[in-house]
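With one protein chain removed, the remaining protein chains of the complex are shown where they sit.
Per-chain numbering from 1; labels A and B assigned in written order.
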Amino acid sequence: MIFVQSALTGVLVGGLYALMAIGMSLTWGMLRVINLAHFGLILLSAYLTYELATNAGLDPLLTLVVTVPVMFLIGAAIQWGYQRFGVSELGSLLVSFGLLIIGIQLISNAWSADFRRIPGDLNPYATGSLTIGPLVFPMPTLIASVAAGGLVVLIHLVLARTFVGRALRAFAEDPAIASAFGIDHRQLGILLAGAAGATGAVAGTLFAIGGSLTPSTAFEWFGVVFAVVILGGIGNVLGTLLAGALVGGIAGVMTVAWSSVAAPVVVYSLVVLALLFRPNGLLPRRGGHG
Amino acid sequence: MSRRGLVGIGVAILALAALPWVRQAFDLPIFLLAFGTLVLSWTALATSWNILSGYSGYFSFGHGGFYGVGVYTTAVLTGRHGWDFLATVPLAGAVAAVLGLLVGLVAFRLRSLRGEVFALLTLAVPFIVAPIARLNPSIDGGQGITVPVPDIPEPLSTFQDLSYLLVLAIAGIAVIGAYVAQRARLGWALFAIRDAEGVAEGLGVPTFRSKMVAIAVTSFIAGMAGSVAAIQVGYVTVEGTFNLQVPLFVIVMSVLGGRLHWLGPAVGALFIVTLRDRLATSGFEGFSLIVLGAILVLFVVLAPEGLVPRMRRRPIPVLIAFVVVFAGLWLSGQREDPVDWLALALLAAALVAFLPGIRRRGTEAALEPVGPEAADGEAIQAAEVLPIEPTRASVPAVGAPIVVATGVTKHFGGVRALDGVSLTVHEGELLGLVGPNGSGKTTLVNLLSGLFRPTSGTVIVRGVDIGRLAPHRIAHVGVARTYQIPRPFASMTVRDNVAMGILFGRSPGGLAAARRGAEEHLAMVGMAELADALPGEINLHERQLLEMARALATRPRVLLLDEALAGLNPVEVDNAVAVVRRIHASGVAIVLVEHLLRVVNQLATRIVVLDHGRVLAQGEPASVMADPAVIGAYLGRRAGEGSVGKRVEEEAPGA
Partner (left out) sequence: MLELRGVDVYHGEAQAIWGLELDVAQGEIVSIVGPNGAGKTTLVHAIAGMLPVRRGSVRIGGSNVAGQPAHRVCRTGVAIVPEGRRIFPGMTVADNLDLGAYRRDARSSRGASLSWVHSLFPRLRERADQLAGSLSGGEQQMLAIGRALMARPRLLLMDEPSLGLAPIVVDGVFDVIGEINRAGVSVLLVEQNVERALEISSRGYVLSEGRISMSGAAAELLANAELRRTVLGIA
């Protein structure tokens, strides 16, 4: 039973990974930008949530009203810079690495390197849990995975059903022809990067609700999130959710079966295998998006 | 040149090696030695990283993993098994090299491995290695390892002296390695891989082997640097060893100093370590990473070539700025700390390097008309074929078959690009390959040059089935090609581009010989004057001629010219036609893919017409171009097939 419990909890934690990965996967797949600064946005919105909940007494979930628009703007501004200077894919990896370092240090200077956590009395979501039979699910991970699922469905619908979504997919497939049909790729790119930033805001806020913060946490996300992006298929929304659940599940089982330290070994071996044998992600490629 | 450089590096290393004694003699603070150790150990790490990642363009985030494996090899062997420290240093390098080769074996076997994917794959290395070290009680087990202080050998007095000299030795190995690699075949191969990997492979460069050698060297030196770091730290932990600091720092240092120069990472290391040191002593520790991040962002976006190339463009002013500021501060006694002098002097030097105004002299020499005087060695042959009008008398006799393609079919997904094409190219032939758009010409060239493998059928070149050969081996069989859009090695001069073909060709010689040989091939295409230009400085026509010269440098038996005249003006076309004639007259068989039928009709000894992936007609130019089926393919009638429900014109062809 402990295996079932930890696997399921892991799957739920995987929802948070997926939430962190969606934005990165979208901009990488559709704009050909590898934006490590995305981790900085997640971290920053986590700290903003902590700050607003702790010192302004806002309901932690309500802080989304602040984090989402702020991260949208930062994400869009960074993309504007990439386009303005014509930064290549590898260049974006390096530039955003630099931006991430700057961001983490600024956060560290502002909030120190100590662990921070929203006090329990100000965080109504931290302690609750859902009990189904013998299984117990902590509230924060539950919220995060529900949000991840919701966002994935939303993004999927936007990409599938709206003019903007179709335009984005068309642009990812053939930018020249897409522009001949009236698609302004610069505008669209900035919009998409902003939206990706907004998903990072949701991830950051939910992370702050569930756990403690320290600036170097961002580096710990690095590996797991990249694993999710690559396993899910770059730019593939549904795949990202699935990969998040898979990675979380494996990590959960490994933790009880062996040690929490061992999980990365299995996850990365999986990534290496995926890159070798399924470079487009675990899902069969269908329709350019999930 | 090369010898002098090595002597220079040797002298510099010896001078630095004297520091421990100089320090004692002048009673300088021990802090200086620690500072030097730090600069040198980052020099070793950054320079070793650069041999793979800077030269070949494959950015590695795995350097921390190689370094960490070195740290742990020494820590475990000395701390737990009582080994002698010095014996573990090369072993640490070897263990790291094994890890590097494993990574390479996985990564470089990936088809269409892009730089970003390599970066992320190597990012996984420390994430996989660290947990293994942590979980395994015979390595770390989560407790960390105390590394015993080694014995100090006789002439040295302090532990600090020992670690300084050891780090100096490893940094020396790294810098000499980078210097030698840049000048050896390995470095040339890596630069070519960075500029245009597919072209390099097609030219005969063993790209896989080159990358494997580079990653082995890179990780070996990183492992040794880690080994020495272990005794400096004294107590190693997984968290303190396998983090992102190493990859971050080496990348920033190399980007700052310049990745295409052997000295770049060393200069970058000196800058960054000095900068961090000054920020820390003046109480701005918290801004150190912000400055580092900003340097990375600014240099990648605005000055991707880095400091060293800019300094080399005006070496004297940079040197003067450095010396004046350094000496000025020293003599004026304004500041006490020598590192202050160094920091400000470096800043001054960098500022001078970045002063606007001086630009590199343009090498925009006018295109020399192709004539016998331009090509001394080939003057006699060339003179015969100079007239542009057909003069078939001067063309070599058609001989034995060189290339025999039999029933070649190529599918892309469901599309049948080539459908059972059989074709023979003979010695001395100039075969024109024509056909409407989408008829499969370029696909056929890609099959003949080994870029693609046929879905079915065989391509035999001089008795060898090239379907089973690696592309760089195909070059050695005697096939060379040019590309529709010229793909020169952008970081090499025109001469060195051509020398690549010799260096990795069928009978490679030394570098000097290759450069001399390159001049001959450049003369053949009338480009001798432009040998020192960079590909970015010459025009499209010249780049196309460069492609031909580079292909000729592999001494091919058959040369595939893929639309070598596309986008040229009429004067340039005439010049290119003369060059093609001259190459043909020198005894190389040519397959010419060309849209300008006027040119093909003039040049070709035989024409093959492709249509819908099949051979529609072949033979003498005059008879082929009069073939109703060919006219139909070009004008839209299907005389042979009789288009459905449409009148079939009986009119005789117009030529």
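Note that a residue touches a chain if its C-beta (ideal position, glycine included) is under 8 Å from a C-beta of that chain, and two chains touch if they have at least 3 such contacts.
Predicted model only: the values in this text are computed from it and were never measured.
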{"item": "Visible contact partners (per top-of-document touch definition) of the missing chain", "value": "A, B"}
{"item": "Option touching the unshown chain, where A:95, A:170 or A:274 are the choices", "value": "A:170"}
{"item": "Which of B:39, B:147, B:186 or B:599 contacts the chain that the document leaves out", "value": "B:599"}
{"item": "On chain A, residues whose C-beta touches the chain left out of the figure", "value": "163, 166-167, 169-170, 173-174, 176-185, 285-289"}
{"item": "In chain B, positions touching the absent partner", "value": "436-438, 539-540, 563, 566-570, 595-602, 612, 625, 631, 634-638, 641, 643-646, 653-655"}
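Heads up, the rule we're going with is that only the chains that are shown with their structure count from here on.
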{"item": "Inter-centroid spacing, chain B versus chain A (mean Cα positions, whole Å)", "value": "35"}
{"item": "Complex interface listing, chain A residues touching chain B", "value": "34, 85, 87, 89-91, 93-95, 97-102, 104-106, 108-109, 219, 222-223, 226-227, 230, 258-259, 261-265, 268-269, 271-272, 275-276, 279"}
{"item": "Interface residues, chain B side, partner chain A - complex", "value": "59, 106, 109-110, 114-117, 119-121, 123-124, 127-128, 130-132, 134-135, 142, 243-244, 248, 251-252, 255, 286-290, 292-297, 300-302, 304"}
